[in-house]
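Quick one: the structure is below, questions incoming.
The complex is shown incomplete by one protein chain, all other protein chains being positioned as in the whole.
Each chain carries a letter (A and B) given by its place in the written order, and its residues are counted from 1.
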Amino acid sequence: MTEQSVRRFVSAKRRPKEDGRFITGAGHFVADVTRPGMLHVALVTSPHPAARIVSIDTEAALGMPGVAEVLTGDVLAANANPLANAVDTPGVKCYPLADGVARYAGEWVAAVVAESRAEAEDAAERVEVEYDPLPHVINAEEALDPGSPPVHAGHGSNVLYRRTFTWGPVADDFAGQPHELSFKLRWGRSAPVPVETFGVLAEWNAGTEILDVWASIQMPSYAEQIAAALRIPVNQVRAHYDVDVGGSYGVKRGIKHTVLAGFLARRLGRPVRLIEDRLENMVGGDMHGPDRHFNVAVAFDDDGLIKSMKLRVIEDVGGQTGRAAFQLGKPVSAIVGAYRINSVEYDAIAVSTNKTGQAAVRGFGMSPTNVAIETAVDKVARHLGLSRLGVRRRNFIRADQFPYLIPSGSEYDSGDYHTVLRKAVDLAGLDALLKRRDTARRDGKIAGIGIATCLEPGGGNSAFEPLLNPKNETTTWPESCVVKVDRSGGITATIATSTSGQGHETLAATIIGEELGIDPDTIRVMHSDTLSGLPGNTPVASRMAIMLGGAAAGAARKIRDQAILIGAHNLKRTPEQVRYANGAVTALDDPAQSISLARIALIAHREFHNMPPDLTEPGMQAVHVLQVPKGGTLPTADGRVQMYPCYSFAAHIVYAEIDRLTGKVTLPDYCIAHDCGTVINPDIVRGMVIGGAAHGIGAALYEEFTYEPGGQLLSGTFVDYVMPSAHEVPDIKLTEHCTPSPLTSHGQKGVGEGGYLGAPAAVASAINDALSPYKIECLTLPMRASLLSDLLADQQAETES
Amino acid sequence: MKQKITLTLNGARRSAEVEPRLSLVDFLRDQLGLTGTHIGCEHGVCGACSVLFDDDPIRACLMFAVQADGHAITTVEGLREEDGSLGILQDSFWETHALQCGYCTPGMLIAGQALLARNPDPSDEEIREAIAGNLCRCTGYVQIVDAIRLAGARMRQMPPATDREAGDD
Partner (left out) sequence: MKAAAFDFCRAESLEQVLEELSSAAGEARIIAGGQSLVAMMAMRLARPEKLIDINHVGALAGIDDGDGMVTIKACTRQATALQSAIITREVPMLAAALPYVGHIQTRNRGTIGGSIAHGDPTAEILLAATALGARVTLASIGGVRSLAVADFALGAMETAAREDECLTEVVFPKPPRELALSAAVDEISPRAGDYAVIGAAAEIGLDAEGRCRHARLASSGAAPVPVLASPVAQALAGSRLEDTEIDEAVRLLDPLLDPESDVQASAAYRRRVAPGMLARVIKRARDQARNPTT
């Protein structure tokens, strides 16, 4: 028998396993990997947002010192398959290098390969490309117009995807309410922009016929997509997951980079490294994030109870397709936020423009949508003269209503939103904060308090794929863990993903340690490669605590069960007459009769004569491949589906002041209460929440990839693309609540995205509270100082006239 | 044309031949194999390449290696104590989990080390100023500030240098 004892390691403050290598400079990032004979790539990029490529003269470049190859798009396209499209758009064909047509300024047109990066750059300057500029479209609303210049002529329209979902009686609910309001909202194009750019090193071994890939990668189905584009079997691609990833937050997808490097490595028979420099990364790395135009309408009663919502979203995916359109899908999993909204109409539109391509961003499209929902709630309160807190409480799903089915088909597992909000109010000292705001206003300051909540769906089954593309029948996104006990009792776990700061080694070791009663510090956690590893889908979608945690627990429990069988046999007891605890099997009737896991492991590995007769497999190893809880079903015809199993929740309260002269925003107080179920490692959770919030503050106030009408990116350096420094991110304070998930191994939920999902909405709420005495509002993110100042100046001019 | 340079690197003398256009960070990483110092932007904004140059923190992407001739460079690899144990600041980063992906961490450690060397009791605002030239996209900085504050407190509790073993300097 087994017992659930008090937790020893889960939730305890323990030093994360990974940190030791990073504080000593011993991290193993892709730019730290070298191979003998390695060549370097530099890229020739299009200066035009749209142009036909008339000719490319590579002769001068090929004559430069150290140059091994200059590859052009036509050669690549003739020998590779197009990159995968998320939605069903067979007329859209994208390759790593532009094939005849450049679709955004900065798109890769040719690749120069040389003995050093500097020599590759020298030669790239000598590649002469003749362009025939074409009409372009930069504004997504204009791209909707059938007469707009087609970005992908083969598709026939700039609309890549459009579907209007109707969940519940929207028309009746709108007709039946005494109030409705509507507004537009703009989420500017931003991205996580990790401090490490994307990089890849590819090496083809003609003897083994394996393409080795080391990359800074966080991409599900990575090897599969590389293989498909390169026209080789998946089992000839070995992506190494022991490469540390210098930040990703969703964007480190690198498919086109890897296809290009892999193609060159095979063609040249030498290892090829492509490490984006920062300029290549910003303009042509295809890692921009959501770029959205919202129209929102809500219908509500006199008490502010929101009955129904209509949401139209135009997502500007840019000139490459990739997975961008899928980011319209994840918001479906929490389309009503934390609220009991009865019906929803969701008009989801993805359009192409002549901008760089998008990658996934932390929350996969949820954060902008949450700004729309939370802004609507604030507006309802303001419209009725009610408190924003009160309207939220009135609309919240109550703790006694879980599991709670939302109109779009997902069931929320657990939560207590009223309590979490109360904890945020207490932490912020909201009464005192309100007095401070009002005093500041009397002193002539522009001050406001932001309140926002957010759901963080985690652990998904990728059901947005079949929802947005019926040809895609994905209904599972498993995660795996292998646990081995060596003959000395040492434990090694193998996981099937690389890590980009989330602490997966700590996660796996903590849970395995908990299950086996072994100090996690002694447990080794290895990262497989794609050929030796089991199924995995990378740390997207706040899924690893849920999925890797569950897989690790599953494998550890199999080890424990095996230990009980061997231990009981050697203690001359039945399995029911022993218990496993603290790394040993002990007889229930005589605690002195005990056998350690190390001893059991030695028996399993070396002493077959001491094995129970029904155990026919020597050694001590277990595999667990976890199916997503509640996954496994396709969407209904009207587009309802259980998308994610677990729903974390957070409430943010922030105090903001706006400098009247300059529009500069300061955030002197920032408080978050959050509930991610059982915390595995408190310091990791704290970092995830605060770091996500910092990222969200950047999106709300500072960061934007801005294009001028001529199609040039204006913010292609770290000078112009403004990410918050230690001066811009306040001392964010946290408090926690725990409603365990009934669906996971230890009650844990996801936590990697929540900070980012809540912060933009909270900051926007604070800004608009601050602006409300002036009867103006700002519904454009980022809310740059100059924008706020311009709004205030316009208002003042109007007042004076 | 390559030029010969000699410098003191993490306390040891090193000589090398470098092309003038080779940046200091590329020299450290590619020519000397010290990959702890990272490249983030190569235009002087992110701070990932911070090293100590004659004990002052600088950006190694904004210097050419040839300019380091005759100078002393300390990288993250040089922050351990002489006995090989973790430096106080390094250990404090671990204690507060002042990192996630670890990419900006070497630069943050350099910035923090330089601050504490001249100001052993910094205010939080001074800590934030000292790391404001180092971008971190993971942490939101709070646990980094915690770590530097903790390291300062730990260092202040240590006996003065004269009481410690000879050779500390």
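Everything that follows uses one rule, which is that a contact is a pair of C-beta atoms (placed from the backbone, for glycine too) under 8 Å apart; a residue touches a chain by one contact, two chains touch by 3 or more.
The shown structure was predicted, so the numbers you read here are calculated from the model rather than taken from an experiment.
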item: Contacts of the hidden chain among displayed chains; value: A, B
item: Touching the absent chain when the full complex is considered, from B:36, B:57 or B:122; value: B:57
item: Contact residue for the chain not shown (choose from B:10, B:23, B:100 or B:113); value: B:23
item: On subunit B, residues whose C-beta touches the chain left out of the figure; value: 1, 3, 19-21, 23, 26, 42-44, 47, 50, 53, 56-59, 61-64, 66-67, 69, 111, 114, 129-130, 132-133
item: Subunit A residues that touch the omitted chain in the full complex; value: 117-118, 121-122, 125, 277-279, 659, 661-664, 702, 706, 714-715, 717, 719-720, 722-725, 727-728, 784-786, 789-790, 793
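The definition used in the following text is that only the chains that are shown with their structure count from here on.
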item: Whole-Å separation of chain centres (CA-atom averages), subunit A against subunit B; value: 31
item: Residue numbers on subunit B that touch subunit A, as the complex places them; value: 21, 29, 34-43, 45-46, 48, 75-77, 79-80, 86, 90-91, 93-97, 99-106, 109, 124, 127-129, 131-145
item: Complex interface listing, subunit A residues touching subunit B; value: 15-16, 18-27, 29, 31-32, 118, 192-197, 244-249, 277-278, 500-503, 683-684, 686-688, 690-695, 717-719, 723, 725-727, 729, 731-732, 755
